[in-house]
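All protein chains but one are shown in place.
And now, chain A:
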Amino acid sequence: MALNDEGQTNYVTLVSSDGFEFKILRSAACIAPTIKNMLNPATGWQEARENRCIFKDINGIVLEKICEYLYYNEKYENCKDIPDLDIPPELCLELVMAADYLQGMASRRRLAKELVLSAMQFDRLTRFLNTLDLTC
């Protein structure tokens, strides 16, 4: 596997609780602080040595969406007029929890906004906010 300047692989593997594996760019993955810590070469965690992160609390569907988000985030960094990320409403809750677990990603606000937008389509906004205890 190709290595980058610091002697790390360019791709890392994210594994879901149900065994799906996602190989994504390291730079995209490290947007999430938790993943970044895991892969921090200075500490020498198991994940860092194997370039493989296993998430026991996240299932494949959610992890796929997270990967999509990570790429989406990297792609539109420093851009204007960013298109909305399509988030199926039934994933919203789990995504929010995963985001919390992963320390909210780089742009928690944007995720929240997208969640809200997609939630609105289904007229579940009020319930949703209650569930989330969103104190806005």
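Annotations for the structure displayed:
As a working rule, contacts are C-beta pairs under 8 Å (C-beta built on N, C-alpha and C of every residue); 3 or more make two chains touch, one makes a residue touch a chain; residues count from 1.
Just so we're on the same page, contacts and distances are computed from a predicted model.
Taken from the listed names "Cullin-domain-containing protein", "DNA-directed RNA polymerase subunit", "EKC/KEOPS complex subunit BUD32" or "Pantothenate kinase 2", the protein name that UniProt assigns to the chain not shown is "Cullin-domain-containing protein".
Interface note: of A:24, A:38, A:66 or A:87, the residue touching the hidden chain in the full complex is A:38.
Contact between chain A and the absent chain runs through residues 33-34, 37-38, 40, 42-49, 53-57, 93, 96-97, 99-101, 103-104, 108-109, 112-113, 116-117, 129, 131-136.
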